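For this depiction, one protein chain was excluded, whereas all remaining protein chains were kept in their positions.
Entry: chain A
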């Protein structure tokens, strides 16, 4: 089997990966940039396919000029990394399948890069609530992806809820895709938001253009008379085969629903996001260290704890596209054997301050379990409820996450705990009085779902 050995391999062609590959190429390195999707841009610049050109696509995006400048480089698309073979003293060997998503005749490629930049991004954290498995309940990211890449509105009467500034661009995208937005609900109250965002304003000067973006979203809401409510959440969704209404309630500052405040709102879709989880499976497989938030630990050059492995963007901590771009430049230069300038490093530091505010203002608070019922699904794949988890912990007396996952089946389904992993850990942590092996839901030896038949066929064609 041929093993390709580029100077720099970049995994993920979102803002961080595009910036890293671009910087590494400009520093003279031979670079391979790959992405599992059919197109570059990542989730942030998710856009219409080449088959569907549009004159004014930029109105759905921020930083579109930066993207159009970066997208000109060569990108290996539809390339799914499914295994990172760990070496500890150097970058892992990456096994990749190239071809239509989840297909059976994809081309197998293997890379042993001299330097590896992981820019695999993040996916959404959606806290469970009664009825969240009903069709018509989406992550906010799904609404965004369908709006930007398909020009499809997930519903006609849509409620957007959860926590964080991401709710606002999602509402704007829905409006520009023909949906009616009922309201935008932020779980955190004004005191917490104001405290986190208004202290030491000079620190945010470098990222002040974000205030302009925010103002644009708020103008969209005002123009359509859409309320933005703080300290409010969707605590249940109702319907038989699809969502027809939701229960909305006020929350206290710990996110516990306040009794007597619940009211029902008719909707045909609800989009929920409570934050983001770094997509770290390749980093974990490569042996990279993680911090307390489950993000990849990096130094000021984007170096991880494994020699030759760098990380940039949301996998190093949730901070948005500007930080991802700045981190990508720094990591790409370092991976190519160069080093970033003072200005480039400063851009990274200044944007990190924004990330710190994000967590302080919008991070998940523990009272949300107040809206769970015993029959609320926690693991969507294996259909394990909150009651099943508690009963499993009580019946076995175990404090081992691994054994409790095996006995309850929570997190063992086809998504490999990506949707419920952190929630399962938090709930079991409370039921057991403290897990002995926390963090295990981030470890996934196979980075993607692969068909054994596809691997066997590839072996026959070209033995290892």
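The definition used in the following text is that a residue touches a chain if its C-beta (ideal position, glycine included) is under 8 Å from a C-beta of that chain, and two chains touch if they have at least 3 such contacts; residues count from 1.
The rule is simple: contacts and distances are computed from a predicted model.
**Q** From the list "Hydroxymethylpyrimidine transport system permease protein", "(2Fe-2S)-binding protein", "3-oxoadipate CoA-transferase alpha subunit" or "Activator of HSP90 ATPase", give the UniProt name belonging to the chain omitted from this structure.
**A** Record says "(2Fe-2S)-binding protein".
**Q** Please pick, from A:88, A:383 or A:437, the residue that touches the omitted chain in the full complex.
**A** A:383
**Q** Tell me which of A:156, A:254, A:300 or A:346 is the one touching the absent chain.
**A** Of these options, the touching residue for the absent chain is A:156.
**Q** Taking the entire complex into account, which one of A:136, A:275 or A:302 touches the absent chain?
**A** Result: among the candidates, A:136 touches the missing chain.
**Q** Against the chain that's been left off, what residues of chain A make contact? List them.
**A** On the side of chain A, residues 36-38, 43, 48-57, 59-60, 100-104, 123-124, 133, 135-139, 141-146, 149-157, 176-178, 241-242, 268-269, 380-381, 383, 413-415, 418-419, 449 touch the unshown chain.
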